[in-house]
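The complex appears here without one of its protein chains, the remainder shown in place.
Moving on to chain A:
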Amino acid sequence: MIELILRRLGGALMILFGVAAITFVLLYALPADPAVQLAGRSATAQTVANIRHELGLDQPLIVQFVHYLGNLVQGDLGRSYTQKTEVMTLILARLPATLILMVSGILVEVAIGLTLGTIAALSRGGAVDRLVMTASFVGVSAPQFVVALLLLYVFAATLQWFPMSGFGTVSHVVLPALTLGVLGAGWYARMVRSAMIDVLNQDYIRTARAKGVAERTVVLRHAVPNALLPIVAMIGIDIGQFMGGVVVVEAVYGWPGIGQLAWQAIQQVDIPIIMGVTLISSLAIVVGNLIADLVAPLIDPRIRAR
């Protein structure tokens, strides 16, 4: 177990190094020049050159990268070009909003996905099953920003049940979480249905039924817990996806999370922030997968035995 964790951590470090290297090269190889962006339209060539020197952008790429890695090891993600603040500080300030949205979005996904997936599996091949499966396809095919705007139109602008945008109270989180959750639930429902169908065909389910256990108990006590494994893997993936900031949802709802930070930085070619957010997101993806792998044996003794 310890060995597995260490090996996975080693792999994770390699991946993060690779992500840092690729992002770095991409950002500096691209046509957008942060010095020109910062200097503004009417700047002279001398001003641009000065800014470039100040930011260290006139040094060879490899020198810049080694310098960046050196700082990174000490937990320093550099300073933002435009906001003149440590990138780490900026990201940490956005973290609570992102975490709140992540947790509430995943809760909605799991609640809807688990319920619908189980119902579909129990009526496999029937009308309810087909309805749920079609609905889940609609969910995974719907564009996030359209659903976000429509929810705003109906529940904020027309019915005025929830605020149009912002952050702070429980009612602010409802629409963003619903947008993430309702759409993501499609995948969960399909996954749960598939896992439940496997489980319901197992001998121990037949045994439980044969000895007269109530169907409700068969499903809730014997079947559902055994179908949870793929859900854990999916939550791991979602932690990674959502931590990077859900740019679209945050943009529509004015949610002050990491996604907004990244989105503003991209528009201003604020490379240290873009680098920082990319690295934090990759870290979250790697850690999310790692958590899923580590939690799996805890909830399923069969994996522990392997």
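Simple rule for what comes next: a contact is a pair of C-beta atoms (placed from the backbone, for glycine too) under 8 Å apart; a residue touches a chain by one contact, two chains touch by 3 or more; residues count from 1.
Keep in mind that, in the parts below, contacts and distances are computed from a predicted model.
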Options "TerD family protein", "Spore gernimation protein", "Peptide ABC transporter permease" or "DsrE family protein": UniProt name of the undisplayed chain
"Peptide ABC transporter permease"
Among listed residues A:140, A:214 or A:298, the absent chain is touched only by A:140
Please pick, from A:51, A:247 or A:296, the residue that touches the omitted chain in the full complex.
A:247
Residues belonging to chain A that touch the chain removed from view:
11, 14-16, 18-19, 22, 26-27, 30-32, 124-125, 130, 134, 137-138, 140-146, 149-150, 152-153, 157, 190-191, 194, 197, 240-241, 244-245, 247-248, 251, 262-263, 266-267, 269, 274, 277-278, 281-282, 285-286
